[in-house]
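Subset of chains shown; positions unchanged.
The letters A, B, C and D name the chains in turn, as written, and every chain counts its residues from 1.
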Amino acid sequence: QQTTMDKIATEGKITVAVQTQGPPVSFVDSKGERTGLVIDIMKMMAEDMGVELVIQDYDWKGLIPALKSGKVDLIAADMTPTAKRSMQVVFTDPVFFAENVAFALKSKGFTKWQDLNADGMTVAATQASTYADAARKHISKAELKEYAGGTAQTTQAVAAGRADGGVTDKASLAQYTAGDSEFMMLDGVLAQEPLGFAVRPDSLHLLFTLNNYIGLIRYDGRLQERLAYWWESLDWEKDHK
Amino acid sequence: MFESIAEKWAITVNLWPILMHGLWLTFAVSMLAIVLGSALGFGLGVVRTLPFGWPRRLIGLYLHVFRGTPFLVQLYIVYFVLPSLDIAFLQFDSFVAAIVALSFYTSSYVTEITAAAVRAVPPGQEEAARAAGMSKSQALYHVVLPQALRLMIPPMAGVYVVIIKSTSLLSVIGIAELTRQGEIAILRLPGNVLFVYCLIAVVYFIYCYPVLRFSQWGERRFGRIDGS
Amino acid sequence: MSSLLQHFNYRVVGQYLDIFAEGMFATLWMSAVCLVASIFFGVFVALMRMSPNPLIWRLAAGYIQAIRATPLLIQIYLVYYGLPALLPFGNFFDETQTALIALTIHSTPYMAEIIRAGILSVPAGQAEGAYSVGFSRPQTLFHVVLPQALANVTPPLIGQTAILIKDTSLFSIIAVFELMGAGVRMFSETVVATESYVTTAICYLMIYMLTLILARFAQQKLGGTEWRRI
Amino acid sequence: MIRIENVSKQFGEIKALNDVSCVVAPGEVLVIVGPSGSGKSTLLRTINGLETISSGRIVVDGVEVGAKATDMNKLRTSIGMVFQHFNLFSHKTALENIVMCQTVSLKRNRAEATAIGRDLLARVGIPDKADSYPSQLSGGQQQRVAIARSLAMHPKVMLFDEATSALDPETVSGVLQLMQELATEGMTMVVVTHEMGFAREAADRVIFMDQGEIQEEANPQVFFDAPKNERTIKFLSQIL
């Protein structure tokens, strides 16, 4: 039986499922190029392994089925390794961490996320996401509205006054609050989540390889460099906006 | 005011090539599916009007299953579940899977329309053909089906528009059709969600409106069964 | 087939049954409301479409074409976000009401076209028979023409109803929970895709079968089934 | 009872009625004959306002048809009409056809309407067909239901448009007999028919129409045995 790694080695290409969910994790920039943090890391790894990188773009609903049905070798997305998900696929060590934060219109005059946690408030989050879980748990007094789509759709609901505030991750939110935006991030972090890549349960060789590689770039500083560029600042906007 | 118009114009110019690319994919997938699905549905619809008990019931079941479940689920099963059966020819890539799923979905509607149209042709027409010495299949081909086809044009165009619009679900299996292209663009253009969706609507309209006009024309031209 | 069943985890489905029940109930009542409303308004739009007055029929035709040529997704967004921007009282409607309004606006033209075909299929003599015994126009429409028209077009009406039921799945884009939302929820938490989607499909099929039964019942109510056998 | 004054009716280019005048007395049976397309149906339909007229005036029982002040729905309940193709409501049973007209147009209560309906079905000779749908009835039976339905309104006038031409010859005689009974009971009737036998026996007066005009008007003896108009003579020669 050929392992996934054998296949990658013999075919000379690694097939990765990504979700184009928006900057900075994975998106299509103004030049029409597919780019973002995970794409960057994957490109780097494929180059170091000496294989070709094949990227396949799926909707969120298609990521895990694509992996399980063998359409791709791994998923490179900002997926939280929950216990139930781990029963289906295997996650790598965390590659980076997301901070779930709340946001609102500046005009509302809120300062910290706790301000949203009151009766009569409504909070928007992406349908069935870990943001929604965090909101349900921490902003429990407010009514939660779960919008299908992503952060863009959530901010739209808040901008239109359909919700008093929203919950998403800090990095995705950054571009919405930049400059003289009408949005502001509220102080405080609701929850921190590790984010990792996922492989099929039987792709052990590939799993170890990925973990090794994450360790490698963490210690040689290349991961921090990428994170600083994509994740912790808006530096990427100059090059890709 | 003018600033915002200028801004929207800039966005439009910027997005247009992307949307057109999405439209092309939408067009290609929907056209292929419409052609294949109509052919399949037409065949099944004709069989459904023939006096064979078993095939008729089987087709009825097929029809209800495909019409009664969301297309998303059908798409999902074709692309993700069928490959797990380990049958070589079921290993579709996403484009083929999209065509296969959409064709079956289309055919379920076309089957119903075809059967209804064939039944709407007065039975006397077939009898007259048989009485003139035509075989059952000749009567079907020369007399019944040409008349049924005319009745099918208006409802078919309606179904085609539904099919065209359901291509927007294909992003689940990684096809960057029109809606998906627009949504990808939205990610880069926070604050313009509504405007970009309107642009998408305009592009769909450009594609669908002629189809609907064609149906209207067809209704006037062929809706009545005579040639006048 | 066996490998299909072998991959089906009943236990996990069991954990989500209550959520599916909740979603199914929501889908059921919301589709029922939209169905009744869109048939009701569909009758009016159909009558407008058949009006001899060019202003009225062009208005109806324009509405029908514009709605049919654009996707529901975008119509829902426009009603949800666009309406408050245009009308001061737009925010008056909550998500569920907005969703119901949008879907009704969307499916009314489809129903109208089917009903129009149905009305045209009723022989003119039927209305004349009614007029000649002193029925007014509304009475003729209500007692004679519509019952026959609707019974004549039951098959396409069922087809459109099936589409309408499935269209409610788009409600989740404006945060309205329904059956597809239940499926997405289960999938997102457990990532067992086959189970999530097949269960969703079965629930939709159950609703669809219910509509088939109701349609047969309605057809009988509209004046028995025997009369349609010639 | 019916006064038709200089009535004309235009369908686009076609003059279906051209300056037609005629009076029908209470209790009179007027039979209209004429070739196809001569305007017989059109004349009948203008009497109960199913067709509007282009010019002229029609007065039924003192009420002007189509005038602004006239409640046409009410007027129509006093004018029964029986069509060539019966026009029974196909989604209702024979009895319901008769009952519905009464409950809707006359606001009679259901029980009373049903009793009247059953009576009338017995009168027209098909009491056992009450629960059959039109499609389950033979042509002759359908025509009887249609007559019963009209009678349920207690009309002052009955109009028959080729009431028997969609029936097979054997059934015709039964329906004609029923019409003759009505005539002897004193019902005012206007009958368009191709059945010259009926015209001869039941008519008080016969009108021959052609090209939208009344060509000849006479009592049946004169009409059939000594027609004057050339067109009438030709017509009768082909029919008999």
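Methods note: a contact is a pair of C-beta atoms (placed from the backbone, for glycine too) under 8 Å apart; a residue touches a chain by one contact, two chains touch by 3 or more.
It should be emphasised that the depicted structure is a prediction, and the values quoted were computed from it without experimental measurement.
The full set of protein chains in the file adds up to the formula A x1, B x1, C x1, D x2.
The definition used in the following text is that only the chains that are shown with their structure count from here on.
Graph distance from subunit A to subunit C, where chains that touch are one step apart, equals 1. Relative to the centroid of all protein Cα atoms, the closest per-chain Cα centroid is that of C. Ranking every chain by how far its Cα centroid lies from the centroid of subunit C, the top place goes to D.
Inter-chain centre distance (subunit C to subunit D, centres taken as mean C-alpha positions): 44 Å. A straight line joining the Cα centres of subunit A and subunit D is 81 Å long. Shared contact sites, meaning residues of subunit D that touch two or more other chains, are absent.
Across the assembly, subunit B contributes 76, 80-81, 84, 193-194 as residues in contact with two or more other chains. Under the contact rule defined at the top, the touching pairs of chains are A-B, A-C, B-C, C-D.
On the side of subunit D, the complex with subunit C involves touching residues 48-50, 73-77, 79-81, 83, 85-93, 100-101, 104-106, 133-136, 146, 149-150, 152-153. Those residues of subunit C that touch subunit A in the complex are listed here as 80-81, 84-85, 91, 95, 172-175, 177, 181, 184-185, 187-193.
The touching residues of subunit C, counted against subunit D in their complex, run 123, 125-126, 128-136, 139, 143-144, 147-148, 151, 222-224, 226-230.
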